[in-house]
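The other protein chains are all here in position, but one chain of the complex has been omitted.
A and B are the chain letters, set down in written order, and residue numbers restart from 1 in every chain.
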Amino acid sequence: MVETLIVIAATLTGAAFLLALWRFLKGPSAADRVVAFDGLTIVSITMIILIAFVEGRGIYLDVALVYALLSFLGVIAVARYLERGF
Amino acid sequence: MNILMTAMTGLLCLAMLGSAWVAVTGKGSGQRVSIAILASGLVSLFASVLFLILAAPDVAMTEAAIGSGLTTFLFFFVLSRVRAGRQDGS
Partner (left out) sequence: MDSLLNLLGGLLLVAGASFLFLGGLGLVRMPDVFNRIQAGTKATTLGTLLGLAGFACLRPEWGLKLLLIGLVTLFTNPISSQVLARAAHRTRVEMTLNTTVDRLAEDTGEEA
């Protein structure tokens, strides 16, 4: 029962990943691509925790934490560059 | 569960190829360099998830910190410095 639910959740997460990737590949302006970058990193955090659950190793959650903090820094750097160039 | 990991690996490889394609041939409204930097940061982000699937969390953490965070930040810092210097010098 729980296995089926996890497979459904993984499929939906993969579909969200593909949709955000499509926006990143297509996106007409730079701001579109930054939005898609943000969405991709947020979906990737859920994917990392899914991997940690399937493999059953709690140490992988630290990677998700580092990932969340660093993607935030990256988006802030890009946005400040687009706004006035540091 | 095994086929789930295989599908996820295929998805990540596809995403790495796509974002590398954007990094090489990205078209946009006048900001091609920043799009290329962003896409190369995304490549290393996907690479860190792939390292995680290969059961190497320490390598994944280093890749996420250096490849994605520090390199992107440094590239944008240097790019803004170059732009400001060009405006002052000429």
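As a working rule, contacts are C-beta pairs under 8 Å (C-beta built on N, C-alpha and C of every residue); 3 or more make two chains touch, one makes a residue touch a chain.
Here the structure is a predicted model, which is why all the values come from computation and not from measurement.
Q: Which of the chains on display does the removed chain touch in the whole complex?
A: For the complete complex, the undisplayed chain touches A.
Q: Need a quick check: the contact residues on subunit A for the chain that isn't drawn.
A: Residues of subunit A in contact with the hidden chain: 1-2, 5-6, 8-10, 12-13, 15-20, 22-23, 29-32, 34-36, 38-39, 42-43, 45-46, 49, 53, 58, 61-62, 64-65, 68-69, 72, 75-76, 79-80, 82-84.
In this section, only the chains that are shown with their structure count from here on.
Q: Averaged over CA atoms, how far is the centre of subunit A from the centre of subunit B? Could you give it in whole Å?
A: 12
Q: Quick one: which bits of subunit A touch subunit B in the complex? Just the residue numbers, please.
A: Listed in rising order, the residues of subunit A that touch subunit B are 3, 7, 10, 14, 17-18, 21, 24-25, 27-30, 33-34, 37, 40-41, 44, 47-48, 51, 54-55, 57, 59-60, 62-63, 66-67, 70-71, 73-74, 77-78, 80-82, 85-86.
Q: Could you list, by residue number, the parts of subunit B that touch subunit A in their complex?
A: 1, 4-5, 7-8, 11, 14-15, 18-19, 21-22, 28-29, 31, 34-35, 38-39, 41-42, 45-46, 48-49, 52-53, 55, 57, 60-61, 64-65, 68-69, 72-73, 76-77, 79-81, 83-84
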